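A protein chain is absent from this complex, but the other protein chains hold their places.
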Amino acid sequence: MAEKKISLMDTVKQASKGVISGIDKKDVEHWVEIYFLGKAYQVPAGLTIMQALEYAGYRLIRSCGCRAGFCGACSTVFRRKGEYKLQTAMACQTRVEDGMYLVQIPFSPAEKPLYDIEKEKYEASVFLKYFPEVARCVSCNTCTKACPQDLQVMDYVQAALKGDYKQVAELSFECIQCGLCAIRCPAEIVQYHVAQFGRRMYGKYGIPREENTEKRVKEIKNGEFNKKFEEIMSLSEEELRSVYTEQQNTREVY
Amino acid sequence: MARKIVITSENVAFLKKISELSDQVITRCDQCGTCSGSCPMVEEMDITPAQIMRMVQLGQKEVMDTKAMWICASCFACTVRCPRGLDVSKVAEALRQVKLRQAIDYIDVNGIPDEEMERLPQIAIVSSFRKFTG
Amino acid sequence: MKIPYFPGCTLKTTAKNFEISALEVSKVLDIELVELPKWNCCGTVTSLTDDDLMHHLAPIRDLIRVEEMNESGLVDNEYRVVALCTMCFNVLKRSNQRIKERPDEFKKLNDFMYLEKDYQGKTEVIHYMELLRDLDFSKVSEKVKNPLKGLKVSPYYGCLMLRPKEVGIDDPESPTIQADLLGAIGADVIDNPFKTRCCGSYQTVRDKYTVAELAYDIITRARKNGAEMITSSCPLCLFNLADRQKEVMELHPEFEPMPVLYFTQLMALAFGLDEKYFGFEDNFIDPRPLLREKGLLK
Partner (left out) sequence: MKRIGVYVCHCGGNISEVVDVKKVAETAKEQGEVVLVRDHEHMCSETGQNLVIEDIKEHKLDKVVIAACSPQFQGPTFKATLEKAGLSPYVLEMANIREHCAWPHFHDPDQATEKAKGLTNIAIAKARLDEPLTKKKFPIGKRVLVVGGGIAGIQTSLDLGDAGFDVFLVEKNPSIGGKMLQLSRTFPTEDCAACILSPKMADVVSNENIHLYSYTEVKDISGYLGNYEVTLEKKATYVDPDKCTSCGLCANVCPIKVPNEVDEGLSERKAIYLASPIAVPHSYLIDDNVCIKCGRCVKVCDPKAIDLESSGEQIKLTVDTIVVATGYDIFDAHRKAVYGYGRFENVITSLELERMIVHSAEGNPLRPMGKRIAFIQCVGSRDEQVGNEYCSRICCMYATKLSQLVKRSDPSRDVYVFYTDLRAYGKGFEEYYKRGQNEGVKFVRGRPAELIEDPETKKITLRVEDTLTRSLIESEFDLVVLSVGLEPNKGTEKVADMLRLAKSPDGFLQEAHPKFRPVDTLTDGVFLAGTVQGPKDIPDTVAQASAAAARAIRLMNKGEYDVDPVMAFVHTDKCDGCGLCVEHCPFNAISIVDRKTDDGSSSKVAEINEAMCKGCGSCTAYCPLDALDLHCYTNDQLLAEIEAALTDKKEGDYRVIVFADDMTAYRLADNVGTAKKGYSLDSRIIRIPSGSRITPKLMLKAISLGADGILFGESEQKSNPFSHSVATIQENVSKVQKILEEYGIEKDRVRLVQFVTVMLTGFVNNINTLSDFVRNLGPVPEDVKEKLGKTIDEKLFG
């Protein structure tokens, strides 16, 4: 039994690498029916949406990336049978269910305003300068419901309205920019761009500089390490190798 | 040359729609003009608030092409004075909404210069969007 | 007294001086304004169409926070929420009234916000000035160390503190509450027939000159009656009356600017608090020269 499953998954892995090799039907125990772009497909249970699509014969060129839930490329919108709720998820992270209606959102159309972090004043009003639509937020919280990362999206949009960079940055830290919030927003806000702007401004002006880093940079600038550099530069390739490997072994890895 | 109005069932439908959106019995307005005299923006308007009420009473859709309904600042000066207890601001809002719900914005956000944007208080931007954009 | 407090986005940005002064003044009066945890936009301006519920989500969401504060013990059985910003006050109160009058909508909203605790409708929205009135202005005058003798102040009410009737905290046509408060801190109160005339509100975004003309009328009338300064409790009124004086001067070169302050700034001054709580530096028309000339400021 177990082996069967694994072998199945292997084939799927093959498939997902873009190699479209069919799965032996008799290996499959449970089948589910999904509707992709309105067309019905029989696919093996247990596949992720992305795998299922590929099984069904689609070749994903856009709308797929890391396949590990980090890149945010494979946004999916779906409804379960007999449910009124519109669900959002990452295709590589969600398993197919029987009677799923779904479609992929390869890209959420949104223009990112041009700004020069260096030139910006670190002031509350700047948010609305670049993202005036933030002021249209009605706190309906749909964005939060849509976020596959379970971020408090509405809260950081509201923080942006108040010009609170710190909150925006912290609340949006795990944003993967999948764009599902922006697709669902009735106020047509592009939350993830707002968040990114917020994080950048906070990173530049908000967080205090790490003093040791500062110190070290100064030291380097003052040429305190020039001697060491020269030594290393003078080494032959073999010597260099041994120094490196020795270093690797001695310094704890993190 | 006087304006000629033909009144059809469409006019009645329009009156009904605005009455429902605003939750006001617009036909109760007896055109005393108190709203117009109370309106701080009336000098800016192309037609007076009382005229808005009148045109809606007669179901004249042209009222939606007037500037007046957008000039209204929802200050409720008319509301607290109307001898018939009508809320004129609600009627103006209903008219604006009919347009906005057709995704016809009244102001162009990108048209507002950056320095103005930085100067305006949030409250101004938020509320103007609520009133001027769909 | 610990009481929930809703600041509103403007008090965190362009109207900081309003909040700073108010918070400090409250301390003197033993009022602790406890800011709502993770509050959102009040939803200004009240949506007036009968079928529109969406725009009442924001305010009701905030009112839910007030009830949460009581459950979490942040405040003790205090379901009144204070707003400083008049616009926020108006919006929150109106939505609250509307929802309480319409059980069906009440349910709809709660259902829509299924991620939140249900709103129970216990919350009452009050304006800071109302709070002081209930406290009794005599208590305020007791705290005055530096009475504003000889300072001719004209209180400006605008719309949303008074209108519509069912929301207003005073007579919509001839209010006195702000005048009484200013009187209580020793100022010479100057009446202005335009004290309830609209400042143009959000029209300031559409056409700054329209608003400038309104500001011109209001301010010149106040000056005609002898006022040297105007007070307000609404950041938008204040912007239109103060910051728009730039445009007023473009239109009327002869116009001489007049400082426009938040009433709490004058209270802070009268209470003899530390300068850093006045926030005068943030006022578009700097009131300090006038105040020094009156000997009210070092």
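By written order: A, B and C. Residues from 1 in each chain.
Note that in this section a contact is a pair of C-beta atoms (placed from the backbone, for glycine too) under 8 Å apart; a residue touches a chain by one contact, two chains touch by 3 or more.
Worth saying up front: this structure is predicted, and the values here are computed from it rather than measured.
Across the whole complex, the hidden chain's contacts among the shown chains comprise B, C.
Within the set B:26, B:56, B:80 or B:94, the residue that contacts the chain not displayed is B:80. Residue C:193 is the one among C:103, C:193, C:272 or C:289 that touches the chain missing from this view. Screening B:11, B:24 or B:51 for touch with the missing chain picks out B:51.
Residues of subunit C that touch the chain left out of view are 171, 173-174, 193, 224-225. Contact residues of subunit B toward the unshown chain are 30-38, 42-43, 47-48, 50-51, 80-85.
Everything that follows uses one rule, which is that only the chains that are shown with their structure count from here on.
A separation of 26 Å divides the Cα centre of subunit B from that of subunit C.
One inter-chain figure worth recording: subunit A and subunit C are separated by 43 Å, centre to centre, where each centre is the mean of the chain's CA atoms.
For subunit C, the set of residues touching two or more other chains reads 9, 13-14, 41, 55. For subunit A, residues touching at least two other chains, in rising order: 125, 161-162. Against subunit B, in their complex, subunit A makes its touches with residues 123, 125-126, 128-129, 132-133, 135-136, 161-162. If you check the complex, the residues on subunit A that touch subunit C are 124-125, 137-141, 144-145, 154-155, 158, 161-164, 186. Of all residues in subunit C, those touching subunit A in their complex are 9, 12-14, 38-41, 43, 54-55, 57-58, 61, 112-113, 115.
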